[in-house]
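With one protein chain removed, the remaining protein chains of the complex are shown where they sit.
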Amino acid sequence: MKRDLLLFISFSLLVMVAPQLFSGGYLMNVLVFVGINTMLAIALNLLLGYAGQISLGHAGFFGLGAYLSGILTATYGVNPWIAMPVAAVVVGCLAGLIGFPILKLKGHYLAMATLGLGIIMYIVFNETVELTGGPSGLSGIPNLKIAGVTFDSDVKNYYLIWGVTLAVMLFSLNLANSRVGRALRAVHDSEVAAQVLGVNARLLKVQIFALSAVISSLAGSLYAHTMTFISPASFGFNFSIELLTMVVIGGLGSIYGSFLGAALLTLLPEILRGANDYDIIIYGSLLIVMVMYMPGGLVRGIPILFRKIVRKGEGDHA
Amino acid sequence: MNVKVMSSVLAVVTMLFSATAFAAAPIKIGALFAVTGPAAFLGEPERNSAKMVIDEINKAGGVKGHKLELVTYDTTGDATKAVQLATKLIKDDKVVAIIGPSTTGETMAVIPVAEKEQIPLISCSAGSKITDPVKKWIFKTAQNDSLAVGRIYEYLQKTKQTSVSILTVSDGFGASGREQLKIQAAKYGITVVSDDTYGPKDTDMTAQLTKIRGSHSHAIICWGTNPGPAVIAKNMRQLGIKTPLFMSHGVSSKKFIELAGEAAEGIRLPSGKVVVADILPGSDKQKKSLMAFVKDYQKHYKAEGDHFGGHAWDAVMLIRNAVENGADTAAAIRDQLEKTRGFAGIGGSFNYSPQDHAGLGKDAFVLVEIKNKDWVIVK
Partner (left out) sequence: MQFDQILQYTLSGLSTGAIYALIGIGFSIIYNATGIINFAQGEFVMLGGLLTLSCLELLNLPLWAAIPCAVAVSTVVGILFERLAIRPLRHPTPINLVIITIGGSILIRGLAMLVWGKDTHAIPPFSGDNPIAIGGATILPQHLWILAITLIIIIINKIYFYHTISGKAMRACSYNRRAAGLVGIDVKRMVLFSFIISSAMGAIAGIIIAPLTMTAYDVGVMIGLKGFCAAIIGGMSSGISTVIGGLILGVLESLGAGLISSGYKDAIAFIILLLILFIRPQGLFGKADSERV
C-alpha cells in the first residue's frame, strides 16, 4: 500500500518536473498527446485488462466526447466547463444503454460488435455535416480557461492534461485495489464462478464499460479544446487499433503499463520519422513480436528481460 | 610583425568571414505534405516539385545570397500530425514560412497555429474557406474549388443544361465541393435535383447512379479523386446512362483516363492548365513556365508533372520572389507575399491583396474534355 503510494508520488513528481527538463519546444506538444493517450489507454485497460472485455471501438467514445464538447462550445457557445461534464454524462448513459446488449457477447463476437459500433459512430461523425462539419472537420473550438488563465500553449496544456491524467491514474489504481477491482478480476477469470459468489457480473461489466466510455469522453473533450479543431479521421478504426496496441504492449491490467504503451506508441512515429514508408511494417511486426514473446506487456517483460540478462552475466562470472 | 598589425589583420579577416557567414544564412522554409497515406497522390508530387525547384534555385546561387533550406515533414494526411509537425517546424526548426498542408482538413487544423505563432502559411489545398474569410498569415496556391464549380456551372448555363445531379465523395475534398455546388447553383440558374455521396473506398456506385437516372437531370457532376470517379464512369457505362458527366479537377490526370478506360470518353472537367500545357495557344501567359515545369519534372522524376505538384512549385516561387524583394523574416515575407501581382505560376496568374489571399481568378481553369484517351480544350 505504502509502496504503491510512493510509486505514484514519484511518478507525479516526474511528470510535473519534465517540462523543465525539456524547456518547451516541440517535445512538449508530443508529451501533451502522450497524456491524452495515457488517459485513453487506462480507460481501455480498465475494460480489457481488468474486466477482460475486448473493445475495438473505443475511438468512437473518444470522438463522441470530442464532438459533443466541441459542438456545444463552438456552435452553441456553451461554457466548456459545462459542456465537458454534459458530454461525459451523455456518453456514459449511451454506453450504459448499449452495454447491456453488447456485453452479453464474449470473445471474438464482442470484439466485432464493438468494432461495428466504433465504425458506425465514425460514419455518423462523417455524415452529420450540419452538426459536425463532416469530413472537413469542426474548427473554432475554444481553449479552456481557469480564473483568467487561457490554456492555449503547449506548456499550459501539458499541466492541464497531465493533471487530469494523474487524477484518472490515481482513481484507477484505487479502483483496482478495491472490492470493485477484485470483483472485476473475478469476472475476468470466470464469470460464472464470480456470479456464484454473489457478484452481479452483468451489471458490473456494464458499469465498467460506461466508466471506460466516460473517461474516453473526457479525454476527447480535452483533446478538442487543446487542438481547437477536430475531424472524423482522428476517431476511426485505425485509432481504436492503436489504443488496443498501447494497452497490450504496455501490459494488460497495469495502469503504469498503459502509460508505457501510450508513451511508446506516441513517441514511435517521432523516432521513426526518417523511415516513413517502413513505419507501417515496423508497427505490424512490433505487434506480432510483442504478443509472441512478451505477452505480459512491457511493464512485466522488461523486468523479466532485465533479470535474465543479469542472471546470464552472473553465470558467466561464476 | 608587431602585435598591432597582426590584430588588425585578424580583425579584418574575422570581419570578412562573418560577412560571408552572414550573407550565407539560409532561409529555412518548412513544408507539410501528406507524402504517405490516403492523400499521397497530393503530397508526393508536391514534395517532389518543392524539392526540385529549391535545388534549382540553390544551384543558381540562391536568392540575394541566401540559400533556401527546405525542411519537409510527412503528415500522412492526418490533421493531428499536421498540427504537431507545424509546431515542430516553428519551435524546433525555426522556419520563417510554411508550405502546405496538402489537404483542406489538415490546413484548417494548422491555421490557428500559424496565426498564433505569426508564421506565413501557403497552403496547397483547395478548400475555399481556407482564405475566405481572409486570415492575416494564411495564403493558398491551389485553385479554389469555388472557381472549379463556377467553370462547370458557367458552361451548363450557356448550354441550357440547368438541372444537375451531384455525386460527391465523403471526404474533405468532396464535402467542400458539395458545399460549393449547392451554394453557387442559384447564381447560375442551376437546380440541384439529386444529392448523393459515396465513400472514398467504395467499389460500386450503381445504387446511387440508378437513383440519379431516375431523377432525369440534364447533367451529372461527380466530385472526388481517384479511384471513385473511375468506378462511377464505368458504372455509368454499365447502366447505359447517357447523361453528360462532369468531373472535378481532382481527376485531371492521365491516371484517371487509364483507370476509367473507355468509359472516360466524353467526360468534361475543369482543369489546371498544366495538364494541357502543350495544346495551349502560344499567347497564353503561363505557357512558358508550364512547359518548363512539365519538362523539368519529367527529367527529375520520370513522371508527368501534374497540377498538384504545381501548387508546391508556385508556393516556393512566391516565397522566393518575396525574399528577392528583400524579405527575410516571417513578417516581411508575409508582407511581400501580399504584394504579389501578376505572378504567372503553374496554377494560374497570382494576384494577392489584403482582401484576397487566394490570388487566382477564373483563368486558373480551362474546361477540358476527354477524347481518344487524351485532353482537348472545350471552347
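The chains carry the letters A and B, assigned in the order they are written, with residues numbered from 1 in each.
Throughout what follows, a contact is a pair of C-beta atoms (placed from the backbone, for glycine too) under 8 Å apart; a residue touches a chain by one contact, two chains touch by 3 or more.
Everything numeric in this text was worked out from a predicted model, so none of it was measured.
Student: Of the listed residues A:A111, A:V155 or A:V180, which contacts the missing chain in the full complex?
Tutor: If we include the chain that is not displayed, A:A111 is the one touching it.
Student: Would you mind spotting which of A:L7, A:I82, A:I120 or A:L203 touches the chain that isn't drawn?
Tutor: A:I120
Student: Among B:Q118, B:T159, B:T203 or B:T329, single out the residue that touches the unshown chain.
Tutor: Checking each option in B:Q118, B:T159, B:T203 or B:T329, the one touching the absent chain turns out to be B:T203.
Student: Return the single residue from A:V78, A:L94, A:L287 or A:I302 that touches the missing chain.
Tutor: A:L287
Student: Could you pull out which residues of subunit B are in touch with the chain that's been left out?
Tutor: Given the touch definition above, subunit B has residues 36, 40-41, 170, 196-199, 201-204, 206-208, 210-211, 213-214, 226-227, 230-231, 234, 237-240, 255, 258-259, 261-262 touching the missing chain.
Student: Using the touch rule from the top, list residues of subunit A that touch the missing partner.
Tutor: Per the touch rule, subunit A residues meeting the hidden chain are 48, 54, 56, 101-102, 104-105, 107-109, 111-113, 115-117, 119-120, 123-124, 126-127, 192, 237, 241, 244-245, 248, 252, 277-278, 280-281, 283-288, 291-292, 295.
We adopt the following convention: only the chains that are shown with their structure count from here on.
Student: Touching residues of subunit A toward subunit B in the complex: what are they?
Tutor: 24-26, 29-30, 33, 126-127, 129, 134-137, 139, 152, 154, 227-229, 231, 233-234, 269, 273, 276-277
Student: Which subunit B residues qualify as touching subunit A in the complex?
Tutor: The contact residues of subunit B facing subunit A are 35-36, 73-74, 77-81, 83-84, 87-88, 91-92, 104-105, 108-109, 111-112, 116, 127, 129, 170-172, 174-176, 197.
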